[in-house]
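Let me begin by handing over the structure; questions about it come next.
With one protein chain removed, the remaining protein chains of the complex are shown where they sit.
The block that comes next holds subunit A.
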Amino acid sequence: MASISSGAGAAALRRDFLGSALESSRPKNVIPLHRSIIRASKSSPKLPNRRLRVAVIGGGPAGGAAAETLAKGCIETVLIERKLDNCKPCGGAIPLCMVGEFGLPLDIIDRRVTKMKMISPSNVAVDIGRTLKPNEYIGMVRREVLDAYLRDRATASGAEVINGLFLQLDTPQRPNEQYKIHYTHYDGSTLGGQKKTMEVDAVIGADGANSRVAKSIGAGDYEYAIAFQERVKIPDDKMEYYQERAEMYVGDDVSPDFYGWVFPKCDHVAVGTGTVTHKSQIKQFQAATRLRAKDKIEGGKIIRVEAHPIPEHPRPRRVLDRVALVGDAAGYVTKCSGEGIYFAAKSGRMCAEAIVEGSENGARLIDESDLRKYLAKFDKMYWPTYKVLDILQKVFYRSNPAREAFVEMCADEYVQKMTFDSYLYKTVVPGSPLEDLKLAINTIGSLVRANALKREMAKLTL
């Protein structure tokens, strides 16, 4: 995965993107004095005798991070999660920066992946990870462990965690009134739970790809991929191979627009694949993935089969009045790699920070402009990352020749260094211009060669 844009390019991207964005934003409740500046809502009423009350719907990484930041900011926080021991279907990979930024204890991480193998459609295998320093790794976590840890931290900071299912949201009739949340409380006493309501000032929707909060604010739909995964328990000697290694298989047989993977988990491997455009053939793609990894997972037993939608791009509307979406509910999953855990947690934290700031630690009511500040900050910080990964997906996941070129490029050390630096630390690093030029020439060369071979292949055996 090459880092195509240099620092100047990334800055230009940000300028172009946000220049138009800021000019066209006109939040509903605040009358801006200048058309291009979002005013802080000092005109919002001070809350009498109570603190701001915010409900976080969904207790995954996004919800947990948001709830913790809100609670630390002296805001009355309630987190509603429908399944506290949810074992989510997920790759489970977190970048190094997440461990530092969120202060994750190292025992949460089951495995440290330091080697990755990329395998092309014609089985050319390239090892990447030579450039990693000894303290750098991709952390593999179990989602139930990570999610529970973040929720517990939120509770420790003062948030209230409720085991319940969010049903619907009643928007207030008059401005500055509270939202009414309908939910089913699973308190163990009644079978099927008890229907309850709650009044809150703001809502953070962190309830994932099938978000109900998103539906209730009419956020619109996104295109999504189906990720299908089988957890396979393989014999110990085969597990040795995957001790610190993850594999990525590319090819039309494995997926027409994504990749197949074998990721090591605590004591088994997860073999899976995904697709956006050919969802009905996902089982065939999974069989093809298993075939490609056959030698290495032979003798394994499938202990679990799971599937989940993965958003491809953000929803058309991510914020409405005092309701904001974060994480998968907002659609913050990168292209090319399909990474979402870090962005979910980061967006949850950013949204919560914006609420804390806009409400002056819970003293004032917030409004949409505060939530839009979170959007602006998130978009500005991560737009280059998303755009670069989108370009990579468009260029290298197009067709088999493009994938062959992709794997060929991954053998280059400069590419590996740039890829890992930008993945592990989530910044698009500007490399040296000369190396970038060499990389561009090599990329074009690889693509041209692979496409020439494809033309030869088309002439054979029609």
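Basically, contacts are C-beta pairs under 8 Å (C-beta built on N, C-alpha and C of every residue); 3 or more make two chains touch, one makes a residue touch a chain; residues count from 1.
Going forward, contacts and distances are computed from a predicted model.
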Study note, to complete from the structure: The chain missing from this complex carries, among "Chlorophyll A-B binding protein", "SAGA-associated factor 11 homolog", "Cytochrome b-245 light chain" or "C1GALT1-specific chaperone 1-like protein", the UniProt name "Chlorophyll A-B binding protein"
Study note, to complete from the structure: Touching the hidden chain, out of A:228, A:258 or A:383, is A:383
Check your understanding: Can you list where subunit A touches the absent chain?
Key -> 17, 20-22, 24-26, 119, 121-125, 218-223, 241, 249, 251-254, 283-284, 287-288, 291-296, 313-319, 335, 375, 379, 383, 386-387, 390, 394, 400, 404, 408, 411, 442, 445-446, 448-450, 452-457, 460-462
